[in-house]
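With one protein chain removed, the remaining protein chains of the complex are shown where they sit.
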Amino acid sequence: MKNNILIIGGGPAGLEASAQLQRMGYNVILIEKSPKLGGHLAKWDRLFPDSVQAEEVLGRLLKGAEGVKCFTDTDVRAINRLDKSYNVRLTNGITVLSDAVLVASGFDLFDAVKKEEYGYGIYDQVMTNADLEAYFKSGSDRRIEKPGKIGFAHCVGSRDEKSGCRSCSKVCCATAVKQAIEMKQAFPDAEVFCFYMDLRLFGRHYEDIYLKAQKEYGVRFIRGRVAEVSENYDGTLLVKAEDTVAGKPLKVTLDLLVLMAGMRPSASGKAIGDLLEMSVEEDGYFAVRSGIAAGQRSPIPGIFLAGAATGPKTLPETLADARAAAMEVDRYLTEIFPDAKNYKQLVRERW
Amino acid sequence: MIYEGKQKIWSDYQKEIPDDHYFYVRSCIRQSFFPASEATFLDITRNKLGKDIFETEHHTTCGGIAYHSDTIPQETVMTIIARQFALMAKNGYENYVCSCITSFGLYCETMETWREYPELEAKIRENLWKSCKLEFAKPKFLIHASDLIYKYRNQIAAQAVRKLVNVHTGEPLKVVEHIGCHYSKMFPSKGVGGAEYPYVLVGMVEAWGGEIVDYPERRHCCGFGFRQYFIKGNRGYSLSNTHKKFESMEPFKPDLIITNCPGCPYFLDRWQYVIAESTGKTYGQDGHGIPALTYEEVAGLVMGYDPWDLGLQTHQVGVEPLLDKMGVPYDPSKKYLGKNGKDIGEPLPCACLK
Amino acid sequence: MVDFGFGLVPSSRINLDLFDREKYEKLVAMEPDAKICMACGSCTAVCTAGQFTPTSLREAIEDVFNAKDDKALEALKACQLCGKCSMVCPRGINTRHLILSITKVYSKK
Partner (left out) sequence: MTPLLYLLAIQAADPEVIDRIPSGYSHFVIPFTVGITFMLCWIGVGCVRLLAAIPKADRIKFWKSLLIPKTIVKNLRDLFGDCLFHVKIWMRKPLLGYMHSAIAFGWFMLIVLGHIEVALFVPARLNVTRGGLFYPIFYRYFVWVNPGHTTLRGSFFFFLMDFFLLYVLSGIALAVFKRFRSIVLGMRHTTKPSLADRIALYSLWLIFPLRLLAESFTADLSGGSFLTVGVNHFWHFLFGDKLWFTPCWWAYSICLGLFFAAMPFSRYMHILTEVLWILLRNAGIQPNHPRKGVAEAEIYACSSCGLCLDACPMNVQKKNLKYSSVYFIRFLRRHNEKKINAIADKCLMCDKCHALCPVGVDAPALRRAQRATVNDTLPYDYSYLPLAVPGSILAGETTATLGTLRGGTGASLGDASGGAERSEAVERPKVLPGTVSNNKVLYFAGCMTHLTPRIIKSVEKVFKEAGVEYEFADRDGGICCGRPLMLAGKAEAASKVIEANKKLIEGSGCGTLVLSCPICYKIFKEEYHLEGIKVVHYTQFINELIASGKLKVEKSEKKIVYHDPCELGRGCGVYFEPRAALDQVGTLVKAAKEYDESVCCGGSLGSLTLDTRDRAKISESSLENLLAGDPETIVTACPLCLKTFSEAVSNSRLPIKNVAVKDFAEVFCR
């Protein structure tokens, strides 16, 4: 049963699905548009809630996917649906005839420049969550030099219709709490503020790190979204928000502001969606057959979805989603795909 | 401050500004407080740059002050605006340029409302017909007078006799720009440079050799706020707003404030006097204030207009230190002589503000 | 000075730059639970004194953080230390001691 399966996207979802499908005996081809596998995970330092090294998690994913045919720096050029399979032409010149395609195109981080009032890219001391992770990895950033007061602005590009995203990005609250703790660990004398609208710490152990941030690290949580940021004469930042609990506007001078950029649908994923004429929902993420019962099936037979391509997900959710997608692919390739005679009817009934 | 970051945003917010043929409407406040500014605008555009700027004595207020003070309903104000548009069309113009930011905001608001609710536009059309027997056409381009000066900034620079530079040190003057709230805060796309980092005045200052200063409270209102000023009991509130801006810009030691709104130069100017006289605090050098000028006045200064012809004597904050810095020649004895040499009267000296 | 019949009005804005960290450190050394409030408001809802006059531990903690020391004391001055708040606090904050500690650290005497 050596069916070809093309997996688009070499992030955690793509890697995990590859590993599972390969274990089931399929011939998996994984393509990744960037030169490196791992997606955003490869750029992250530590992960909430237990502060495990991202590298360690990625290492395990890569190990699991050993043996998978993998093309990096590769995108999809064209895709044609044959009778049941897909003929996919890749940018590296190779053409793959694939019986199932799994789109694990992930997400893009919201471009914080678009929140003009926060001055990312304009004020010297404003950075994003991704910048901070890069700092944790490399140990250097021109913006960070013994900051005395550090702010974290939650919901940057999330829950913000004007920024084109009504929904919550799920991971930012926990990431902000994690990063706040890490900054306190790095700079114990610093004062750290988190500006949030709602703290959405829904997962297991998430509330624990919130409590830890308050109790052990004295992180101050202010309920109120950062409204505007300005630069003072000395280069520090003047941050304004409302403390909605106190019901009063608030200002504070900060040495560093970290913007918790949220998740947006991946632009390259959208390009693939366009090639496939696959529908997206209002939020820009791919539509699924059924949000509850069939979250890994696209509306097109043989095209599967996993990970943040179908909306913001935490890493454990993404991996679980990838495993579920692998099961769905297997079910399709064993129950529906081989029956050439009744294929169309089976698709109608079971897709 | 990362300049390239701002440039990127500026490039995102560019609007189309036709080169010529405008129907010009004046500002109620500016006509009263800084009449020379509008005269200078017309002189520069018509005589120095040779543009076709038409104005008619039949236009009225846009109704903005009454509207924002909650004294007339929206339909009324829209009908007034429709009448102005009718005058433009009647005179064969498609490009509408207004001197006032309140008007500009209101025109934008009206046009956007009509776009969303065409039935309202139809109703206003009917109102206008019933009341004035006029029919209007919406302007093809609606711009603010500062947009136009922004458009001509390089031509003006080419004709300039001096730059926004301290002639004694050779350093560019530090200029604070203040944009009227209704210029782009309601519709960022309608303003040059958007709402967060408007470029309209920055472009002028840069073209004329000055240096722009970004201070934390730059977005803040000048304190006019319509009702806040008109009712005496609220005036402390208006004053406190302006005070906050001055406190914020003080460390940057600006030489000049440039504005593009009727109320702003007025409040940024007069409240400096009130703050000085009631608290003793001044924000300029050696007990002086910071001159708050209109963009036309600044353009006039670089183009070599006589400061008293530009109406700079009507400012509460003395402009002499600025003129000295810029090397603008002026005759102190003629400061309070009006258009035809008539004595317009000298104000009493201030106790705190020089 | 000239009286114009109006003048500058004080700002109601919270200025976190005025936060007295030294005093706060003293407070948390006395009662570390000051750090773990999540502003649920249960304490205020059950408050015995709060039935009659505005009393709120939640608000007082907020005020302490927001450099409004006088307001914090104001929010606690009617407290009868009955302890209902300690029973309902989901984080198990030692509310009575926190109230005493805030009063101790921030009162002018």
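To keep things simple, chains are lettered A, B and C as they appear, and every chain counts its residues starting from 1.
The criterion applied here is as follows: contacts are C-beta pairs under 8 Å (C-beta built on N, C-alpha and C of every residue); 3 or more make two chains touch, one makes a residue touch a chain.
Predicted model, so just to flag it, every value in this text is computed and none were measured.
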Displayed partners of the chain not shown (whole complex): C
Residue numbers in chain C that touch the chain omitted from display: 31, 33, 46, 48-49, 51-54, 73, 77-84, 86-88, 92, 94, 96-97, 100, 103-104, 107, 109
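Just so it is clear, only the chains that are shown with their structure count from here on.
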Euclidean distance of C-alpha centroids - chain B vs chain C, Å: 46
Sites on chain C touched by chain A in the complex: 12-17, 19, 21, 28, 32, 35-36, 38-39, 58-59, 62-63, 65-66, 91
Chain A residues within the chain C interface of the complex: 191, 193, 211, 214-215, 218, 220-221, 223, 243, 245-246, 248-253
Residues on chain B engaged by chain C in the complex (per definition of touch): 232-233, 235-237, 239-240, 243-244, 274-275, 277-280, 351
